[in-house]
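Of the protein chains in this complex, all but one are displayed in their positions.
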Amino acid sequence: MKKKWLVIMVVALFIVSLFVGCTENETSSDSKEKTENVATEEKAEEKTDEKADEPLRIFMSNAYYTAPYCAPLNEGVNIEAERLGYEIQIVDGEGSADKQLAQFKAAVAEGYDALIYFPADEASTPPVVDYLVSTGLPWVVLNTTVDPAVEELVPSTIASDFRDIGSNIAQMAVDYLPDGGNVVYIEGAAGSSYTMQLTESIYSTFEENNITILNDHQYSDWDPGKSMVMMEDFITKYGAENIDLVVCQDGGMWQGALAALDAAGLKGKVLGVAAGNDLIIKESIIDGSLLGTSIQDPFVEGGLGVSTLDKLIKGEEAPKWAVVPGGLCLIDDIEKHKWF
Amino acid sequence: MLKIQDIKGKYIANVLRSYGVLIALIIIIIITSIIETNFFTIGNFINIIRQVSIIGIVACGMTFVIISGAFDLSVGSIVSLSGVVAISTINNGGGEALAIIYALLIGVSVGFVNGILISLINGKMGEAFIITYGTQTVVAALALFASGGLFVAGRIKPGIYKSIGKGIVPIVIFIVIAIGMQFILTKTKFGRQMCFIGGNIEAAKMSGIRVVANRTAYFMISGLLAGFAGIVLTSRVISSNPAGGMGFELDAIAAVVVGGTSLLGGNGSIVKTVLGAIILGVMRNALNVLNITAYPQMMVTGVIIILSVSLDILNRKAKEKELANEKL
Partner (left out) sequence: MKSYSITNDINNKLVIFLKKRAVTVLLLAFIVFMVISKPSFYSWGNITNILTEMSVYGIVAFAMTVAIIGGEFDLSASSIFGWATVFFISITNTLGLIPAFFLTLISGILMGMVNGFLVSKVKLNAFVVTLATMTIIKGLTFFYTGGSPINTSNETLIAIGAFNVAGITLTPIIFVIALIVFILILAKTRFGRNIYATGGNYHVAKLTGINVDYYKFIIFVIVGFCSALAGILLCVRVQAGSALYGKDLALYAVTATVIGGTSLSGGNGGVAKTVIGLLVMSVLFNALTLLGVEGYFQQLIRGIVLIAVIIIDTVIKKKNK
């Protein structure tokens, strides 16, 4: 009998200690942050009037936390927050507005001072926006714009212009194929705002310039492996000689397409255009297999998110839409940008 | 006369039913070849089997686990993690041999954890489901940690690692693994014990089979092959993706069951699994070559899975009827 009790106790202790360990970790890292914050605050003391002993805490719900694009974005958020003397927590919203709503409610109960909202998609933003407004805390929207119906309620949005990225890519293709031609086009994920808005502007630009997209919509779910398989099938179907250019929505997909082209001995013969700041894109631009990219720097985006929120916290004026700097990047501009 | 015709008819019906999946495959090939001339070429078939080989390798391991009466949801994450670790080992100058060893070790050790936990608590389907779902989550998180959440482009020089994914090498590897696994399954004591355990675990225990060790071994084989699939995948794509193997577990299970191995455990065959993997691969390629958009492609895939397993069921029913008739 006593043994059994012991077992139960040990098990319970184990679980509790696991979580105590977690919190201890947190607090120890907190104290580290705090000391660093003290250092930065000392430097910036003249700028800030705040005398608070504890730094203000920012909470961010990122709907696509684990996506490769978000790794540098989260890092950008963390570093900028540390620089400005905030404590920050970022959680994974798992692509669900409902979960994000629950996370924000928990964060408000926990007493966070400011919020960053990285939406799952435009359509589901209204209830979350309504809630965020009702909290009375400073908050911003990051990466994806909200539904037009609630646009007015958002203090500030920090996002790239996805349609702009699309037309940048399309323009590169048009410059390369001035007399028109045939391209294959690999898209990200069905239902994603990024994918749909890029596609919209790419289709319309191509239509005006006599460029034909050979394939129908095909989604690689951002995965290089799937994109490689797709590219192999395109080569089979259309024949290498009939494909003038490969259009990809990001670096991961380009990586896959490149692997397929390489295996078929077409690397450098069939060229591509893509978007994003992945290392593979930089390398491909240098070795000539990629014409160029439309810049979308997640690190800068994350940092801009926190600095804009910082303005709101301090009661300064912040832009309604802070557009993340983008634009074309060809081989000459490569050293101007950061790559991941 | 009549009798011979009858027998002939029966024979044909029998062939049709036993190889229902094969016939579905042939129908798809014929239809696609007629519509699209670029489909029926040796180049494309090599292309398809090469594409299939990665999932196929995973599915071979999955077959063992399914025969033994469980399933393994963690294989997708193992593919991701082993790929991530292999590529970053190479990028950090650790050498190709070491990268391969690490990747395989990861597969085996995750498999070991799965197997030992499930077999020690004498777990059935339910426990296997939750535990491998748990390791799936944990291993996926580890892959994110290891890669910093990023795509990592591989700095792979021409060598062993690169050649694993080149040309027909993945196909050869796939075939060798499949033959080896089929041999283990049908010709060794280990294989027979697997069927016994899957069929009736309590009886297997009574008869003195070391159930815990055996079951752990099945999961280790499944993990090992998933680790190997991670190597083949990264060698082909020349990069790693922390979510690169996401969904592989369901694809592998689909290949196993479309082939005709029952999820109830107790029997099955690697040859069938290979066939199942190929049918799914051919179908995907055919739909791509026919330029069918992503959404209808999903629907058609689902319908074909249902049709091919229905053929299998019809076959089994007919066989049962024949057996009953013979007894009468």
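As written, the chains take the letters A and B, and residue 1 is the first residue of each chain.
The rule is short, and it goes like this: a residue touches a chain if its C-beta (ideal position, glycine included) is under 8 Å from a C-beta of that chain, and two chains touch if they have at least 3 such contacts.
Fair warning: this is a prediction, and the values are worked out from it, not measured in the lab.
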Which residue from B:Leu142, B:Cys195, B:Ala217 or B:Val237 sits in contact with the chain not drawn here?
B:Leu142
Hey, which subunit B residues sit against the chain that's not shown?
117, 121-127, 129-131, 133-142, 144-145, 149, 250, 253-254, 257-258, 262-264, 294-299, 301-303, 305-306, 309-310, 313, 317
Going by the touch rule given at the top, which residues of subunit A touch the chain that is not shown?
1, 4-5, 7-8, 11-12, 15-16, 18-20, 22-23, 26, 30, 62, 65-66, 74, 89-92, 94-99, 101-103, 105-111, 120-124, 126-128, 147, 149, 189-191, 196, 217
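We adopt the following convention: only the chains that are shown with their structure count from here on.
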Rounded to the nearest whole Å, what is the centre-to-centre distance of subunit A and subunit B, using the mean of the C-alpha atoms as each centre?
33
Which positions of subunit B touch subunit A when the two form their complex?
36, 38-39, 41, 43-44, 47, 51, 54, 144, 148-151, 153, 166, 233, 236-239, 241-244, 246, 284-285, 288-289, 291-295
Looking at the complex, which residues from subunit A come into contact with subunit B?
66-68, 70-72, 74, 190, 215-219, 223-225, 228-230, 232-234, 236-237, 239, 251-252, 255-256, 258-259, 262-263, 278-280, 283, 340
